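One protein chain omitted, others in place.
Chains here go by letter, A and B, matching the order in which they are written, and residues are numbered from 1 within each.
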Amino acid sequence: MGKILLFLLMSYVIIWAYIFPAPQQSLGEVSRIFYFHVPSAWVSVLAFLVSMLNGIIYLKKRDLNYDIKSSSASQIGLLFAFLATVSGSMWAKVSWGAYWNWDPRQVSIFILLLIYGAYFALRSAVLENDKKAALSAVYSILAFITVPFLVFIVPRVFESLHPATSVVDQNLKIQMSPKVSLVFFPSLVGFTILFFWIWSLQVKISQRVELKKGG
Amino acid sequence: MLSLELEGIGKWFGERKVFENLNLKLENPTCLAVIGPNGSGKTTLLRIICGLIRPSQGKVSLKLDNQVVKKEAQGPFFSLVAPDLQLYDELTAFENLKFFSQLRDAVYSKDNLMQKIEQVGLKKREDDLVSSYSAGMKQRLKYALALLSSSKILLLDEPSSNLDEEGILVMEQIIQQHQEVGIVILATNDLKETQYAQQIFKLGN
Partner (left out) sequence: MPSKFSNWVTKITAVFKKEIKSEFRTRYALNSILMFAVVTLTTLSFTVGQFALTNPVKSALLWVILFFSAMSGLAQVFIKEEERRTASILKLSALPNVIFLGKFFFNLVLLFMLEIVTIPLFLILLSLQVESWLLLLVILLLGSLGLTSATTIIGAIVSKTNVKGTLLTVLSFPILLPLLVISIQGTKLALDGSHLAGAGSEIIFLLSYTIVMLTASILFFETVWME
């Protein structure tokens, strides 16, 4: 039942993303990528949070299922971070002329990619499952606490080309036109539900694989 | 009065089961011998008891005069002498003992250190680097370290490994002295060594 709703929701998003007027007249059609790019970036951050929280639970309970949940979330997060980077670069090429511009948001998502990469490099360097789980959990916590520092420095160092004020203004009030909101927010919700659905699938698959290894 | 209890201890390394559902209760003064074939988990069991390895299942509890000793405070109660334990090669025997004494008790007494060194028969060699020690001398130094810590529970993994006749006498004296007051648990392949113990615990099926 939930899956049908998700299918309908995502179809709605995909179709209306193309029918409704483009979010930014100045940028034209390509700005439609906004409906997919921003939620992807959001999911990559959400996945990081979910992964870290499950890591903490693992450290408390020492139940390897939580480690499976943690690494599955990171896998999906890595995928969405990659998608966000790619969709962002495509958008950047059209709007700003180059695929990479050292814009703060681009740098931030790149750093998130580095963190995910480091997380998986660590996991592949340990053979024993419980050691792997504990070390990854600690690392993801360490990475998480540097996030506030990253958020602070990135805008200070890199000047922004991101169309920030067209969506969220100085007072953090949403500035989107109602029509844009109609597609953007469902997209955000849809992507989030998509994340949790893919996550639960991935966890089930990994659990089956682990069971098979044991038998 | 000291009591050590193992409840439902089990250990798996990945898929490989070492042992499961081990139960044991010891009270001082006593000496226990843990025997079993190679690979039955004697070393693993000793390491679980002193807290170096986490058990997959079950728990180790310690009670002093009927008061439970919390996990974090259990460390000082145990001393371990084992073949895979290494001391610092780049330090002298004396420096090793001094370091570990300071770590455990925040103090060290030169006289006390020298007395232990003499007791294990390493007098005149205390200022040599451990890298120059033979395997037997290293084993004696490990005993000196165990004596120094004055822990109530002495864990000996293959107690006589690398020891010559004289070394074995030293070892026997230490086991004898310790089990009059505290708890000694020795793990061995050599059935002769069970003579020192009052109880025997068999591992492996």
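Simple rule for what comes next: contacts are C-beta pairs under 8 Å (C-beta built on N, C-alpha and C of every residue); 3 or more make two chains touch, one makes a residue touch a chain.
Just so it is clear, the model here is predicted, and its values are computed rather than measured.
Q: Need the list of shown chains touched by the one chain that isn't shown.
A: Missing chain, whole complex, touching shown chains: A, B.
Q: Can you tell me which of A:Leu79, A:Val94, A:Val126 or A:Leu194 touches the chain that was removed from the display?
A: Of the candidates A:Leu79, A:Val94, A:Val126 or A:Leu194, A:Val126 is in touch with the missing chain.
Q: Using the definition of touch stated at the top, determine which of A:Leu8, A:Val86 or A:Leu114 touches the missing chain.
A: That would be A:Leu114, which touches the missing chain.
Q: Determine which one of B:Phe19, B:Phe78 or B:Phe94 touches the chain that has been left out.
A: B:Phe78
Q: Considering the entire assembly, which residues of subunit B contact the chain that has been omitted?
A: 50-52, 54, 72, 75, 78-80, 82, 84-91, 95, 99-100, 102-104, 106-107, 145, 149
Q: Pick out the residues on subunit A that sit against the missing chain.
A: Residues of subunit A in contact with the hidden chain: 59, 111, 114-115, 117-118, 121-122, 125-127, 130-131, 134-135, 137-139, 141-143, 145-146, 149-150, 152-153, 157.
Here, only the chains that are shown with their structure count from here on.
Q: Which subunit A residues qualify as touching subunit B in the complex?
A: Residue list for subunit A touching subunit B: 62, 128-129, 213-214.
Q: Report the residues of subunit B in contact with subunit A in the complex, numbered from low to high.
A: Going through subunit B, the ones touching subunit A are 13-15, 54.
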